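The complex appears here without one of its protein chains, the remainder shown in place.
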Amino acid sequence: MNYLAELLASGLAVGAVYGLIAMSFAIIYKSTGLLNFAQGEMGMIIAYVAWSISTSVDGNPFIVALGSIGFAVLFALAVERIVIRPMMSEPILSQIMVTIGLSVIFRSAIILIWDGLPHNMAIASGNQLVDLGGVRVRAAQIAVLVALFAAIAGMWAFFRYSRFGVAMRAVASDDATAQLMGVSSGKVQMAAWAAAAVLSGVAGVLFAIAYELSPSLYALGLKAFPATILGGLDAVIGSAVGGLIIGVTENLVGGYISSGLKEVAGFVIIILILMVRPYGLFGEKRIERL
Amino acid sequence: MTQKLLQLRDVTKSFGGIQAVGGVTLDVNRGEIVSVIGPNGAGKTTLFNLISGVLPVSSGSISIEGQDLARVPGHRYVRLGIGRTFQNLALFKHGTVVDNILVGRHWRMKTSVLEAALHFGRARREEIAHRQKVEEIIDFLEIEHIRDKVVGTLSYGQQKRVELGRALATDPKVLLLDEIVAGMNQEETEDIARFILDIRDELDIAILLIEHDMHLVMDISDRVHALNFGRTITEGRPQEVQSHPGVIEAYLGHKTEDAAPQDARAAGGLA
Amino acid sequence: MRSGYYKETIVEHINLTDSTLQRAWIGIGLLLVIAAPFHFEFYGLSLITLMMITAIGAMGLNVLTGWTGLISLGQTAFMVLGAYAYAISTESWGWPPLLGFVLAGIVPAIASVIVGVPSLRLTGLYLAITTLASAFIVNHLVLEFDGLTNGSSGIFVNRPVIFGYAFDTDAKFYYLTAGFGILTILACLNLRRSRIGRALIAIRDNDNAARVMGIDLRAYKLYAFVASSFIVGISGALYGIFLSFVTVDGFPFLLAIEALAILIVGGMGSIAGAILGAVFLVGLPEVTSFVFSWMGSSAQSLLSTSAHEIKGLLYGLIIILFLRLQPHGLMGLWQDARRTWTLWPLKY
């Protein structure tokens, strides 16, 4: 019984990381119709920046947090403004390709700017072990779960109550209507990119603390794809749930079946979900189908 | 001799909670030119999308020559004789004029992927035969001079004509023309009117028009079908519909909001 | 300088070439291809061979991405399947290489049906994701079924012997590759001018209009995917023979990105563009090391420690810059140049 509990706990912990990045995918997709293939890489870069800050200010967690969130927002806005915005009138094919181009650049830049070695990222007591009724987890793993639930609550309230959030939904469904409501789609897009970067940055940093910081961190983005598809490409909160499901599934597969299968479990889920429920568990059943 | 070609019975289409087309019943007979009019947002283009298989109907039935289309997949409507043009140009803009019209011959050709890759035997014979047909259409529409141009580089009026040619190439029994003269000048409009009449008379193709240009509608239609908010207001001879109070109200009522200039002109003509 | 041509028969329209000049150029091109081994040796020849294999793969992807407008991020999966189909059938089962090549096309084609049927019902975005997924799944399967694939140990592949003729030297293997290259070019050109090619372009440019013209979107997207995977599989088999050793490690994910970059650089949807792009990108590392050696020793030392990263950076930059500034790629540049030349001195 404890075995299952521990599997579930570690599944939820890693699933929360997937979930945060999956939410980032969904936020950008929902508000601009674009799938940002460089989202995992953006999370990785933010984690590296956080690491640089932490090693230069002796790990004061508040400075690290403020600095990296600030960087995440500026970084996202710069990418959006310089690279993405000019492409928005181009075919979707070109837009996707641009994000793929970005992902390759980011992956290379990490090694050029920092290095190719794995590092131990120690910020505050993120590495500390916490005993939760017999199940031991690292503080950062609790933090990432807390962050995910905070993000879910925040997103729910945002889309429900904030004028801007309602506008974002409007931009997603119909650009022209939104403009009539006095909302510029440009602003919505900027907000979406900034929010997505912060969420994936939080995921990247906390993952790096709980596991390790290395240039293959971007692979988290690959793990988050299945989560987004499972939850629904346009379902922000659904994607978060998708992440948790993928994380738990991986660990159950690894714990009861085999490790090899664990790594592709998410991808198998993608293929399966597309066969039975292509718009995801929580996505809107819309014109995706031909 | 009137013979039923296209029959719509109580056709309805809803998006979410909104009914875009509500219970439209409409016939197009052989040799007829029928116009659908109505202010913007009246559901005209949605109606065309239903008839041409772009969208499935929510309820009601559409049939052509007595065959119900309910179980026919959208891409097979053309085989039963439904051809159309689109409101906003829907040409394949990277292809030449000939390429575009050849796509209209697509369903009549049978070359398989393998034959096509080898370009041998049937593939080649078929290609030549259908090019011949395309050349006839090009002659008919008087667009020989732009035959090998990439359509993206052509003027709006020329593109409209190419699109008409592409629709003709599908060998339709009924041709749906969605605002074919929108944005054209007087001369171009008259050319198109002549083609429409020729298509009916020489090629024996019935025509269903969506049009805002009331002069064109009044001049060439056999019957006019007026829609508003997705519902039929009235149907009848052009003069009858023109003077129908519901039609006048539909146009005037929208004049200040989002009616296009043509609507205003039409409404002015009605008053 | 060329001016307009008049054509008297429809056959002239359908033919691939329309002037003696054009035919002469093709003749010269063929002669160059035949002469290459006399001019280049060991390294140069293998570089050209690699360019050709890459061009074949790029033409395959072009069918899917360039013509039909669908993105595949799983090119490596179909290359791996093609390479293994060839390696297993010829090396483990002793089948004749020609049959091996057929299998190298068919196996990826079948796999593409399995991936394509569920994902092609949806917008193009989904294919990008499912192909990405299949790249990982295929690698897993290859390692899992080690009885068949020899798992991580890989399979050695010999140069093929076809109808008793051994393509055992670099030059002979180059000719074999060139033969496949020419076949692929012809097949693609023929497809492009057929109803199939027109249907694919129609789907990319306007899918609603394509459907109204009687094109079954799902079926034709699947055709494109299958044809594309077939060609990519063949290129995978050739690549395996080129490496003389087939393992999943031989096909890193960067190849999929490289393939997309080739199309963008060459010019989406253009067969000549795919070839040009392949030549450009495969030659790029040579050019960069040349440029860096010009830039002095500090640049050179950067290259010697970071070549891999610089290459990745360049790929990414090239993709973004071409999409932004020259979306029609090198072919677009070429056509612009030609137009300017034809109309010179009065363009407007």
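For clarity, chains are labelled A, B and C in written order, and residue numbers in each chain start from 1.
Note that in this section a residue touches a chain if its C-beta (ideal position, glycine included) is under 8 Å from a C-beta of that chain, and two chains touch if they have at least 3 such contacts.
Simple rule for what comes next: contacts and distances are computed from a predicted model.
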Checklist outcome for this item: Per UniProt record, missing subunit out of "Protocatechuate 4,5-dioxygenase subunit alpha", "Arginine N-succinyltransferase", "Phosphoribosylformylglycinamidine synthase subunit PurQ" or "ABC transporter substrate-binding protein" is "ABC transporter substrate-binding protein"
Checklist outcome for this item: The chain left out of view makes contact with A, C
Item to check | Omitted-chain contact residue, chosen from A:R85, A:K262 or A:R277 | outcome: A:K262
Checklist outcome for this item: Omitted-chain footprint on chain C covers residues 35, 37-39, 41-47, 50, 140, 143, 151-154, 156, 169-172, 239, 242-245, 247, 249-250, 252, 254, 304-309, 311
Checklist outcome for this item: Per the touch rule stated above, chain A touches the missing chain via residues 3, 6-7, 10-11, 13-14, 111, 116-120, 127, 129, 136-138, 211-212, 214-216, 219, 250-255, 258-260, 262-264
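The rule we apply is simple: only the chains that are shown with their structure count from here on.
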Checklist entry - Are the chains arranged, by touching, as a line, ring, star, complete graph, or other? => result line
Checklist entry - What is the distance, in whole Å, between the centres of chain A and chain C, each centre taken as the mean of its C-alpha atoms? => result 33
Checklist entry - In angstrom, rounded to a whole number, how far apart do the mean CA points of chain A and chain B lie? => result 47
Checklist outcome for this item: Distance in whole angstrom between the CA centres of chain B and chain C is 40
Checklist entry - Mind pulling the chain B residues that touch 2 or more other chains? => result none
Checklist entry - Can you list the chain A residues in contact with two or more other chains? => result none
Item to check | Residues on chain C engaged by chain A in the complex (per definition of touch) | outcome: 65, 69, 71, 73, 115, 118-126, 128-130, 132-134, 136-137, 140, 143-144, 207, 217-218, 254, 257, 260-261, 264, 268, 306, 308-313, 315-320, 323-324, 327
Next on the checklist: Could you list, by residue number, the parts of chain A that touch chain C in their complex?
Outcome noted: 35, 37, 83, 86-87, 90-94, 96-98, 100-109, 111-112, 222, 225-226, 229, 233, 260-261, 263-264, 266-268, 270-271, 274-275, 278, 288-290
Next on the checklist: Which stretch or stretches of chain B touch chain C in the complex?
Outcome noted: 52-54, 73-79, 83-84, 86, 90-95, 98-99, 102-107, 109, 111, 113, 115-119, 123-124, 126-128, 131-132, 135, 166, 170
